[in-house]
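Up next is subunit A:
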Amino acid sequence: MNGEVGRPISRLLADVDGARCERKGDRRVRIDATPENLPAVLELLKGRAGYLHLSAITCIDWMDDGEFELIYHLWSYEDRNLVSAHIRIPREPGVYLSVYDLFEPAGFFERDIHEMYGVFFEGSPDQEKFILTEWNGPPPMRKDFDAEGWVQGTFQWEDYRPEWLQEIEEKGGGIAIKPEQARANTRKIRGWKQ
Partner candidate 1 sequence: MNDFPLPVRAERSNPLARVFDELIDFCRARSMFMLHYCTGCGAIELPPAMTSRFDMERLGIQPMVTPRQADILLITGYVSIKTLKRVILTYEQMGSPKYVIGICSCTVNGGMYWQSYATAKKLNEYLPVDVYIAGCMPRPEAVIEGLRKLMGEIKAGRANSWERYFREYDRYLAAQQNLFGPNWQTPTDIIGEARDYQLYGPGTEGRHTELLQQHQVPLQPLRMTLHSDVEKSS
Partner candidate 2 sequence: MSTTHLLIELVLMPLVAFVVGLAMLLMLRKIGARLQRRVGPPLLQPLFDVIKLYSKRTQVSHGLLHEAGIVVAVGAYVAIETLVPVPGMNGIAEKGGLILLSYLMMVPSLGLALGVGQCANPNGSIGLSRAMTAMLAYDIPFMLVVFGVAWQFQTTNLVELVAVQQAGGIATWGIVENPLLAIAGLFGLQAMLGKQPFEIYVAPAEIATGPMVEMGGKFLGGLFVMQSFQFYTAGVLYTTMFLGGGENWFTFLIKIFVVVAIPLSVAFMFPRYRTEDMVRLVWKWPVILALLGLVVAVQ
């Protein structure tokens, strides 16, 4: 059965323009869709192929490309197969349609992506903050948010110099680390804006 699963999906998606289907593993199928046809793809998957379970929605920030990638992971209890539908939406303004009316779990994932990436989902029931209710900074999961830099700027990394260490240092011992040499500095990481 496993090997056969890929084909029905590709047949199913034959009518949808611009949706490509690719088998990645025993029970994994990757679909590349467009923002326009994704709702149709999902509806087909749910309605015709029994993909009832929205396992997750993943968001990836392709900052260099100026795009967000949204991945909808669907599972079919009947086929025992997992489909990941990928789309890319422009990073600005970062707005997409909600699939809440198809999959109720999307409510949580869209809310999560909204606060972590700032992507707004039209039609989602609740886009209020959930985790970061007391966070005023930019959406932190965006690649251009420098968490380490923020930490350096916010918290005082004063030297750890308790009295006993001061005594030792006065006697010429101990290891004094200068702030710029401390490990808590920002290292260059690919894709990060400094």
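Behind the choice of candidates: all candidates are chains of the complex that A comes from, given by their letters.
Rule of thumb we're sticking to: a contact is a pair of C-beta atoms (placed from the backbone, for glycine too) under 8 Å apart; a residue touches a chain by one contact, two chains touch by 3 or more; residues count from 1.
This one's a predicted model, so the numbers in the text were calculated from it and none came from an experiment.
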Item to check | Candidate from 1 or 2 that touches subunit A, complex-wide | outcome: 1
Item to check | Interface residues, subunit A side, partner candidate 1 - complex | outcome: 132-137, 140, 145, 147-148, 150-151, 154-156, 160, 162, 184
